[in-house]
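One protein chain is absent from this view; the other protein chains keep their places.
So, chain A:
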């Protein structure tokens, strides 16, 4: 498997970071023109096959060609520019003192001992547009006739006050002009970090204002990871029989599903394979993974499921080609899966399309096709009232044969859809999930009573909320006081009032609420400090806990490390510390 983002591949989604630092989302198709707006346009083929993370410059169009060409700004040239950027001030008031070896200035005083100003500062700077000798019109004409570099040089040459500026503000001025007149952009791959940056600017509520640091906490505490069985020799049967399953409730448009899928090796298709199958449309090149899964299916299929297909003389699973034809409603994989619970009829995981998985037209070879199962709350809690869960009418073999092929096809499609739905619902209701990840606008206290019992002992529970209040409520439901009261009821053989105890407070261990914020800094020689402004809005809170299996009846805590008084307290507070 080669690196996912080794180079820009056709039909991929990617970001162009424009000089304004805004990200522009592009789907790159071969033989098309990419229009960047202000910077101009260029053929997509000039980016295809090229590397990410480079700065590309849009060159001036030559007479003979219809579009501008691109140039990768070589690292050596960038270096030179970055080093001048080194001296880019933002808020600085003084000239840089001579930097020492590691870039810290030796002196920082603006005023000498006798009170005279020893360093150049901006005391005498005049902020006036008239200092620029070139008029806007002249600049506009320059833009037509000469390249970006020349414009900048001319603008700088015509600035009357440039010599009065401090080195820093001069550099800043140059940088501003560079950004304005050099048509450069950076190409960034589609990954979680860039996607968050992009959505956060455009429509933050769509991803519940989830920052990258919150997402990091969620994925780490969920313990989501690859749980495939390849390479396991010992205890393979036990470990592969339904391990690595996560239950997810996601109102972030699929961001959380994508992040978990990434951790579970389900998000990206093997790029080489994707290339192959794109070349041979619907060919026989089935991915290893799909085949693997399919083999599993065939082995483990319940008699009623795929076995039924085989009996009825329908296309069977002899060859990969035929296998592919059944991948429209595949029976979900048994390990390394994400089960998504959604409140509407269809799940909203639209962000997944940027990673090559569109739920409306799923790519049958994408790992998510067999490893992402979706079901509605109705299907989970009252499956018998769901249409898809109800078994479609069974038609006998000899009647089927008399049907037209189209009608027969529809019949089998219905059967396959039902089989998939039934497999998903039954699997979800069986429970034993390794973890629950919850990022929802729904009230968590209404979700937990239904989902906590589905998590296996030792499993992880992670809830994200942009604001603390919903999670504070959850913390309160699992507080040690409430748990002690609950245990007290039980040890007296009373049934605790479900109004006072919407959830069994003993079921979660070590409930913890936390929040993370990455504070950005500006790092420049002599002027290193936290950024002056940053994004406000929701902080993002993460609740974590482990599902446990409590002992029957009352439990007495014990602490034998301190004095008697402490000991008595411990005993009273009950199972306490959790």
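We take it that a contact is a pair of C-beta atoms (placed from the backbone, for glycine too) under 8 Å apart; a residue touches a chain by one contact, two chains touch by 3 or more; residues count from 1.
Keep this in mind: contacts and distances are computed from a predicted model.
Colleague: Name the absent chain by its UniProt protein name; which of "tRNA (adenine(58)-N(1))-methyltransferase catalytic subunit TRM61", "Protein inturned", "Alkylglycerone-phosphate synthase" or "GTP-binding protein" is it?
Modeller: When "tRNA (adenine(58)-N(1))-methyltransferase catalytic subunit TRM61", "Protein inturned", "Alkylglycerone-phosphate synthase" or "GTP-binding protein" are compared with UniProt, the left-out chain turns out to be "tRNA (adenine(58)-N(1))-methyltransferase catalytic subunit TRM61".
Colleague: So one chain is hidden, and I want to know which residue out of A:57, A:212, A:427 or A:504 touches that hidden chain in the complete assembly.
Modeller: A:212
Colleague: Which is it among A:220, A:378 or A:400 that touches the chain not included here?
Modeller: For the chain that is not drawn, the touching residue is A:220.
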